[in-house]
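Pasting a structure below so you can have a look.
Only one protein chain is missing from this complex, and each of the others stays in its spot.
Per-chain numbering from 1; labels A and B assigned in written order.
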Amino acid sequence: MSTPTQERTTGPRMDHELDHLRGVVPSPVRPAPPHLSLMVLGGAVLATLLLHLALGRSLVLSVVIGYLLYVVGVNVAYRLTAGARVATDHTMRALIYGAFVLAIIPLISLLWTVVENGGATALNPDFLQQTMNGVTGVHDKAYVEDGAPMVGGAYHAIIGTLIITGIAALISIPVGLFTAIYLVEYGGLNRLSRAIRFLVDVMTGIPSIVAGLFAFALFGVLFGVGTKNGVAGAVALSVLMIPTVVRNSEEMLRIVPNELREAALALGVPKWRTIAKVVLPTAASGLASGITLAIARVIGETAPLLVAVGFTRVLNVNPADGPMNNLALYAYYMFTRPLNPGYRDPSIERAWAAAVLLVICVIALNLLARLIAKFFAPKTGS
Amino acid sequence: MSETITRAPRRSGPARRVGDVVFSGTSRASALLILVILAGVAIFLTVEALPVFTSGSADITGGEGFFSYVWPLVAGTVIASIIAMVVATPIAVGIALFVSHYASRRIGQTIGFVVDLLAAVPSVVFGMWGMQVFAPKLVPFFGWLEDNLGFLPFFADGSATGRTLLTAALVLAVMILPIITSVSREVFVQTPRLHEEAALALGATKWEMIRTAVIPFGTPGVIGGTMLGLGRALGETMAVAIILSPGPFTWNLIGTGNKTIPSEIALNFPEAAGLRLSELIAAGLVLFALTLAVNLIARWIVDRRSEFSGAN
Partner (left out) sequence: MEKSDMSKRIDINDLNIFYGAFHAVKDVTMAIEPKTVTAFIGPSGCGKSTFLRTLNRMHEVIPGARVEGEVSIDGRNLYGRGVDPVDVRREVGMVFQRPNPFPTMSIKENVLAGVRLNSKRLSSGAADELAERSLRGANLWNEVKDRLDKPGSSLSGGQQQRLCIARAIAVQPQVLLMDEPCSALDPISTLAIEDLINELKSDYTVVIVTHNMQQAARVSDRTGFFNLEATGQPGQLVEFDDTQRIFNNPAQQATEDYISGRFG
């Protein structure tokens, strides 16, 4: 192997043979001044402040421009001192950090809006205990003009949420769980299993409103066109819940080590008992966590219920008889069809209050799912 | 002499216990139920939608037949969803990379939690926020677009309320961000350490390592996640229904007007009857076909690339 000789140069950067090969244009990496990025950041922050305070541009615009200045500045600064490769590295780092910040902003804005607009009302016991039965636009007008207390609440919606989601869970959990059991314990790789897995994937893609249309159509065929009631809504939600439960359960069951099953079978335990007494308990925390998340997913669904359940203002605890209300529907109707179009604020307040309750429910369920997964997981050896 | 009693061999091995039969039967039945449900969705929707195809064109809303009724809806749905996907994907990939390769574990878990929160918020709440808070904030931006890019048909005439297709698309982007982020993150985190170290040992900067080892490994997953996000956006109803102020189709994205299939159904279903009902259900069927196609393509892409993806 013959390579050209080269003079050894001194300096912090090592001279390297690759740079001297014919046909290779090196892209060097040189040391950069320390804290260069911080200096550029300082400059960008100064520019932002200048734009906003001195030149009066809006805060949002100033921050955006400041950020862009930082990205460009970092690129140029490093390109001049340390080389193109280091410049690219820092630029991408700046963009990636920026993406994260960008995603947080809507979330913060949203949570803030929800709490600000609906927090007080949601905590009001009257709101939680009254329905909208008998409440009219006159009451709202009185509230706005005369300072009368706000009348009308979401009690019927809360109960409706519990009933409809409860029935949906009652349907989806057994079906989903047993399907997962079939896939993992009995079916393996046979044709039915492959078809089922494929179809479950298809099912996860069903738009929620289509699930509602399905339930509506099903009940229309079975019970007459236009049948809208709580059970229909629960069926629609089940169509959405089942694939989530199946997929999560399948994964949790798969994680259970085969050795456990084999040990039980070798002791003469029948297969069904092995599953029921060994596999399921081992996977229990993961299963419970997944089911909780599935419930969280459907508790806020509005579209399918719009279609399959209809609307009512009064409390209806019979899911088989006529429309019911639920928190999501309640929020939607209050927001888009205020009781008194001339005095919209009370209805909007009620809508946000319902939104607060929904968001609390959903966050609580998510936290619960995480806790279950963490604290009830079978203790593995370290 | 020995007498051997021969027995006819059993068809299956050990005696079938009742428990086994019941258990395995229930499992199998549940699995079959999935088939039934899916078939049911297709069948029942088609049945209810049939009147649309048998009645005359003049009877359909708009007076010119189902196709001319539904294509503006499809256009609106697709445009909004594609914008959402295009906006959300780079940001989602950025966050996923941040969590998988730049942030410490603690911060990564916090971000994971935050992203889950975003995913958990019900769409009706997104719609309310979009209309009450986000849309008005966008109005000056629309004004800027109209002033500077108004020669493009997309930005011809800025709306004063902000309740436009572009607003809806941006809210959709926020809503589908979590699913793309979590799928991408899961895949980036699984990049084999060995390949990352190989890149670093060759003298790669951090970004070059990501470009060489992480992104090629994760690309099929990211594409799958993006398509999942697209599917979600296509089917998203409430946020769009609340934000949009409905009107006929227009290329002007920052003006009022435009509808999507889900929002059209949601807004009109409660009071619909007869043929109108069938129309809406038929539109729902079209939507279902659309999302089905997107999901199938997503699977195909992911499966096709997995041989060269290093998943082996």
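In the analysis below, a contact is a pair of C-beta atoms (placed from the backbone, for glycine too) under 8 Å apart; a residue touches a chain by one contact, two chains touch by 3 or more.
Quantities reported herein were computed from a predicted structural model and do not represent experimental measurements.
Enquirer: Can you say which of B:Leu118, B:Ala213 or B:Val240 touches the chain missing from this structure?
Expert: Touches the omitted chain: B:Ala213.
Enquirer: Sort through B:Val187, B:Ala204 or B:Ile254 and give me the one touching the missing partner chain.
Expert: Final answer for the missing-chain contact: B:Ala204.
Enquirer: Touching the absent chain: which residues on subunit A qualify?
Expert: With respect to the unshown chain, the touching residues of subunit A are 1-5, 8, 12-14, 16-18, 21-27, 29-31, 82, 84-86.
Enquirer: Which parts of subunit B face the unshown chain closely enough to count as touching?
Expert: 104, 192, 194-205, 208, 212-213, 216-217, 308-310, 312
Here is the rule we use: only the chains that are shown with their structure count from here on.
Enquirer: Touching residues of subunit A toward subunit B in the complex: what are they?
Expert: Going through subunit A, the ones touching subunit B are 29, 58, 85-86, 88-89, 92-93, 95-100, 102-104, 106-107, 109-110, 113-114, 117, 174-179, 181-183, 185-187, 192-193, 195-196, 199-211, 213-214, 216-218, 220-221, 225-226, 239, 242, 246, 270-273, 275-276, 296-297, 299-303, 306-307, 310-311, 328, 331-332, 335-336, 348, 351-352, 355, 358-359, 362-363, 365-366.
Enquirer: Can you check the complex and tell me which residues of subunit B touch subunit A?
Expert: 17, 19-20, 22-24, 26-35, 37-38, 40-41, 44-45, 47-48, 90-95, 97-98, 102, 111, 114-118, 120-129, 132-134, 140, 174, 177, 181, 203, 205-208, 210, 228, 231, 234-238, 241-242, 262, 265-266, 269-270, 273, 277, 280-281, 284, 287-288, 291-292, 294-296, 299
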